[in-house]
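What follows is subunit A.
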Amino acid sequence: MAENVLNKEMIKPENLVYTKTKVLTDNVMHYCPGCGHSTTHRVIAEVVEELGIQSEVLGVAPVGCSVFMYNYMDFDMQEAAHGRAPAVATGIKRLWPDKYVFSYQGDGDLAAIGTAETIHACNRGENIVMFFINNGIYGMTGGQMAPTTLEGMKSSTTPYGRDWMQMGHPLKITELVASLPGTYYVTRQAVHTPAYVRKLKRAVRKAFEYQPKKKGVSFIEVVSNCNSGWKMTPVQSIKWLDENMLDFYPLGDIKVPED
Partner candidate 1 sequence: MTEEIIIAGFGGQGVLSMGKILCYSGVMQDMEVSWMPSYGPEMRGGTANVTVILSDKRISSPILNSYDSAIILNQQSMDKFESKIKPGGILLYDGNGITRHPERNDIQIYRADAAAESAKMESARTFNMIMLGAFLKIKPVVKFENVIKGLKKSLPERYHHLIALNEKALIRGAEIIQPVEVA
Partner candidate 2 sequence: MAEEYKLMKGNEAIAEAAIRAGTDGYFGYPITPQSEVMEYLTAAKPHETTGMIVLQAESEVASINMLYGGAGAGKKVMTSSSSPGISLMQEGISYIAGAELPCLIVNVQRGGPGLGTIQPGQADYFQATKGGGHGDYRLIVLAPASVQEMADFVSLSFDLAFKYRNPVMILSDGAIGQMMEKVKFKEQVPRMTEFPDWATTGKNPDRERNIITSLDLDPARHERFNLKLQRKYKEVQEKEVLFEEYMCDDAEYVLVAFGTSARICQKSVEMAREEGIKAGLFRPITLWPFPSKELESLTSHVKGMLSVEMNSGQMVEDVRLAVHDNIKVGHYGRMGGIIPAPDEIVEALKKQIIGD
């Protein structure tokens, strides 16, 4: 009896404190519980809704865990070949210069196989937003080493830990693209605490607001977890991220627009 009263009380409109954005579809996300992709998707969708640009936004999904991003976002999207999202986004933006165009990629997609497309889209100063989800691992293929895997970090292809003598160093591609004059706004954010999510949302909103200025790429790295790939529980993975990833990938703005 008491339960029913409570539920009725809760669904009163004046008690509504949160609702799913209309810019997300009703499809159930396939991401592992605890994964940062779903939160990042939601943040993007909320910003698109709040800016009222649902009919003007064109997204490009990558190959990787977020390959099915287009199933969740309720706006037009294209699915790119592995690593090619910035080239696909370039093609779209050049031909629809007044639309809001973004690409969304993981670390393998953006910083390994697609490095050339990443660097050159940034160097040309394409007027797009580039999202870079960095969890230091290849999630979809089962936890192999990514270019961003930390030194000593274990993956299925570095079972004894990443040895830079063999495998090179983790790649700070975000700092690299920040050095290019074609990038306008470069920032590194996270999604593993509510405070970080709010900060990410502010960054995403800025990035989309900058786009009509046509001043170049807005590049947002999101340091994220991969509990499955890291072989941890979600809670462990968040703790591990906090204690290990953020030292090497410090959060905050790397390049802030001057005007």
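Rule of thumb we're sticking to: a contact is a pair of C-beta atoms (placed from the backbone, for glycine too) under 8 Å apart; a residue touches a chain by one contact, two chains touch by 3 or more; residues count from 1.
In picking the candidates, the idea was that all candidates are chains of the complex that A comes from, given by their letters.
The structure displayed is predicted, hence computed values, not measured ones.
Checked against 1 or 2, the single candidate touching subunit A in this complex is 2.
By the touch criterion given at the top, residues 25, 54-58, 60-61, 67-68, 70, 73-81, 84, 87-92, 94-96, 99, 116-117, 119-120 of subunit A touch candidate 2 in their complex.
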